[in-house]
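Just one protein chain is left out here, and the rest sit where they should.
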Amino acid sequence: MSQYASLLIALPLISAFFVPIIKAIGKKVVMPFLVLITAIQMGMATWVFNEVYTTGKPIIIMAGGFRPPVGINLYIGHFAALFVLIIAVASFFMAIFSMKAITVEPKDKYAMLSLLLMLGATGMISTGDIFNLFVFMEITAISAYALTAYNKSGEASEAAMKYIVLGGIGSSFFLVGIALIYGSLGTLNMAQIAQLAGQMNPTVAQAALAMLVFGLGVEAELFPLNAWAPDAYQAAPHPVTAMFSAFVVKAGLYALARILYLTHAVGSWGHILRLLIILGTLTVVIGEFSALRQTNVKRMFAYSSISQVGFIAVGFALGTQAGVSASIFHMVNHAIVKALMFMAVGYVALELGGVTLEDFKGLGKVMPLTAFAITVGAISIIGIPLFNVFWSKIQLILAAMKAGKSGVIALILGASLVEAVYYIRLIHLMWFEEGSRERTRIKENFVFGTIMLLLVALIIIIGVAPNMTWNIVQKASADIYNVAQYIKNVPLLPGVSP
Amino acid sequence: MITSMIGIALKAFLILLYATFVGFMFMGIIRIVTARIHRRVGPPIYQPILDTIKLLSKKSNITHGLIYDFGVLYALGATILALMFIPLGSISILRAYGDLILITFLLEIPMLGIMFAAMSSGNPWAGLGSQRALLTLLAVQVPLGFAIVALAEFYDTFSTYQIVMAQQTAGWSITYLPLLLAAVAYDIVLQAMFGKEPFDIMIAPGEISLGPMVEFGGKHMGILQIQHAIALFAETLFFSNIFLGGAVVTAFASSILNTLASLGILLIKQLAVLLIAIFIGAIFPRFTIDQAARFYWKWPTIIAAAGAILAAL
Amino acid sequence: MNIGVYYFGAISLMLIGLYAILVKKNLLKILVGLSIMETGVNLLLISIGYIAGRSAPILSEGIGPNQAVDPIPQALVLTAIVIGVATTALALTVAINLYETYKTLNIEELRRLRG
Partner (left out) sequence: MINELMIIIFTPLITGVIAWLLDIKGLREGISILGAAVPLAYLIQAHQTLTSQPSIQYSIVISGFKFEFLLYHLSWIFAMIAGVVGFAAVLGMASTTKDSYEWLFALMSLTGVYGIFLADDLISFFIFWEIMTFGSFMMVLKYNRKASLKYFLLSVLGAYSMLLAIGILYAKVGALDFTTIQQTLYQDAMRGVLGTNTLLSRNDMLLIFGLFLIAFGVKAGMFPLHVWAPDAYSETNQSYTAMFSGVLSKAGVYGMLVIYILLGTRLMYQFGRIGAAPKFGYVIAFLGGITIIVGGLLAALQEDIRKLFAYSSISQVGYILVGIGVGSALSIEAAIYHAISHALFKGLFFLIVATIVLRTGKTEFKDMGGLAEKMPITFAMTFVAILSLAGIPPLVGFASKWLLFEAVIHENMPILGGMIFFGSAIGFVYLIRFTYAVWFGQRPTDLDDTKDTPIPLAIAMGILALLNVVFGIAPGLVATELNKIFGKEIIKGTIWELNIGFGRYNGLLITIWLVTGIVIAGIIYFLGAKVRRVPVTDTYQGGNPVTMEYNLTIRRNFFLPLKETLAFWLRISFDRLYQDIGRWVEDLAETLRNYIYNGNVQAYAWYLAIILLILALWGV
């Protein structure tokens, strides 16, 4: 029965190829088809989620029946189940949002690309083989390049070009890392790598780990490597930006964390952690500071999302169980809030034609529901109690302090102080300042309103009663943290070694 | 219970009469001594009493409203209250509660009452006068504070009665250096509290036509004269009690003789304090308000602070 | 020839590619540099799987599993090449679109999105 979980990968793939046939049937049908597929994917993901969380055992799928390490296996543990669900839900919401948000003509290309994006992210999270991870990462990356360039405007192509060049360098060095690991360990299966990691000689291991971290750093937007991110977020169509910040970055981060904790037996593990903490803190600080005087609200949210992701990277790089569970909790909260914020900004851009601060002036009167959604999102991002991001921020800060990183936390708290400034300016702009030109109140779309209110309700529910989410997150962090359990779960063929 | 109540009431009445009478005598002495310094004869000693009686019996009185009257009453009431606390030889009533800080505050409160009344009259001179009075109070507070702190730390108690008793055994407090400094500072402060020459900018007759007093006439002025008399008496009494050793005479057999003797000694000490104030007043010209503030925040504060620090060691 | 030459070749190819990206001003030259780097990486992958004195891993009658070199890196390289092709194709379409809108391919001028 559990083999049906492989449908999670198969379904988007097959339906992506069916899209041209659907287009032949009728141009209007393509977008509803996308919504249908994402709905099915969401259904399956929920089934897999409660299957994994009730039985407590991860689902292992062997591609082609070959047992690992010969065959490639999908390992849907607690973390993967949780995040596949988040990806499915986010893409479902964004599919509905893109029904209206996407106006540029070849809509079937959009449907295909967004399915591939979802496929790539799901694959990255659930794969158990390092090269398979590279392939899924490339699928996500290429569909991301295409989606960034989707609007065909000068800006979109410029952003895509930057993304391609930097992403290309990143992925080729990632491949070098895989080559080094394969060269010294002879295996590509993550579980076996974890087993044999101790035997690698330190310098090769150090170089391989550095390359892998570098490659994934570009995907997970760590400080110097994330230069492409603000432009890509700004130029991409609105639902795509929401998907970017909700799960594409998260997949990169997950891969980073998975590889990091797999190879914890490697001699020079401490160096990489210290490097990652420095990069993460820099991401937070530079991200926040750059957002301070931003006039384009979408770009401001992009910087804020980058800095939150940097904070998650610091959480992973602490090397303690508390750090990992706190950062996963932060990932979940961040996904919810950022999906809401980017959807709301997209909707404002749709209705008012622009996302500069000028358009946001007096939004409270013109689009009260969207303004309310953005305000709740902004307040929860700042870290006010009774909202969801507060709990994960507190956990992260205490985990970091426990790990003795008080200097880092001081910097990060200073940065979140800066973050509070520009979000409050935005809130004040929306509610208490008069728009320059008189605008009547726009009747907001009912469907988008319900989605936004659903996300707002989710934020407040997690904020007020975080226990349930916290237990899920703790199981998910155990899945990543104790690698011994991971190795035991994967049924390795005995006796096969280089 | 009732007899003791009547006894206290009678004693209170006697103290009040004695204080008002002596207060008016002091006002008379001020006039006569300043006159003699100016080489003129000066009015008879009972002249202030005559003026007050004339004012009280005035037929046509004006009022600017309830607060205008209540302010004056409040000023006199507070002064009487202050009087009761200061130990007067052995016959004062609320001696046990005569607390240093309480009395210092009570001696400042009449000014609040007068200012309330003056300001409610709506006269700009009154406003200007009360502003200057407030600034003088602000300026005076620092040296006064340090002097009181010096005293409290030296004797390690706040009750004036205990201080007086301590001085009986250990000699006057001005014999000790810290308290001498405090006494000097307090004396300069007294100059402003009496409203005497160098610091009486607040009631300068020529410049702002008597400041807060401009609108008062008839019985209001009369009540304020009584208040001024009692205040003079109370302030000099307080100074002589805490710095000049007060007076607790037990030599004679009968208590009446004792009280008379102690009142006599206190009177002499009070006169001494008054005369110092008169002499300084007669010599100095009037300071402007910011000069007064700067002066108070420089020398008297340094003297009093030195006293307080020495007392604390 | 020992394996060192291939490693040296692969790494130098990657560095040349990187050099092209970092220095050249024209966008197309950068994309060319990118694909050079990818070929360098593929060469590195292949040379890792190389075992001296063995033939290509195509099973024909004369060659059994222990006569051929290690086949797995070869499989990886196949997918890597396909991915390289896809990325370069997409990059070129974007470059065409850029040229149509901005009439230039010089990196210095393609700086609308900044700050």
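Labels for the chains are A, B and C, by order of writing; each one numbers its residues from 1.
To be clear about the criterion, a residue touches a chain if its C-beta (ideal position, glycine included) is under 8 Å from a C-beta of that chain, and two chains touch if they have at least 3 such contacts.
Keep in mind that what you see is a predicted model, and the values were worked out from it rather than measured.
Touched by the hidden chain within the whole complex are the displayed chains A, B, C. The missing chain, though absent from the display, is touched by one residue of B:M25, B:I91 or B:L106; that residue is B:L106. The hidden chain makes contact, of the residues B:I29, B:I49, B:I86 or B:A150, with B:A150.
Considering A:A10, A:I25, A:V104 or A:I384, the position touching the chain not shown turns out to be A:I384 (whole complex). Per the touch definition above, the residue from A:K27, A:K57, A:H271 or A:K488 contacting the chain not shown is A:H271.
Hidden from this view is one chain, which touches subunit C at 18, 21-22, 25, 30, 107-108, 110-115.
The chain not shown here touches subunit B at positions 12, 16, 56-65, 67, 69, 72-74, 76-81, 84, 94, 96-97, 99-102, 105-106, 108-109, 112, 115-116, 119-128, 130-132, 134-135, 137-138, 140-142, 144-146, 148-150, 152-153, 156-159, 209, 214-215, 218-219, 222-223, 226, 289-290, 293-294, 297, 304-305, 308-309, 311-312.
With the whole complex as reference, residues 161-162, 165-166, 169-170, 173, 203, 206-207, 210-211, 214, 217-218, 224-225, 227-228, 230-231, 268, 271, 275, 286, 289-290, 292-293, 379, 383-386, 390-391, 394-395, 397-398, 400-402, 404, 406, 409-410, 413-414, 416-418, 420-421, 424-425, 427-428, 431-432, 465-467, 469-470, 474 of subunit A touch the missing chain.
The criterion applied here is as follows: only the chains that are shown with their structure count from here on.
Separation between the centroids of subunit A and subunit C, computed from CA atoms only, is 28 Å. Centre-to-centre, using mean CA coordinates, subunit A is 80 Å away from subunit B.
Touching subunit C in their complex are the following residues of subunit A: 131, 135, 138, 141-142, 145-146, 149, 152-155, 157-162, 164-165, 167-169, 171-173, 175-176, 178-179, 182-183, 188, 230-231, 234-235. For subunit C in complex with subunit A, the touching residues are 14, 18, 21, 27, 30-31, 34, 37-38, 40-41, 44-45, 48, 72-73, 76, 79-80, 83, 86-87, 90-91, 93-95, 97-98, 101-102, 110, 112-113.
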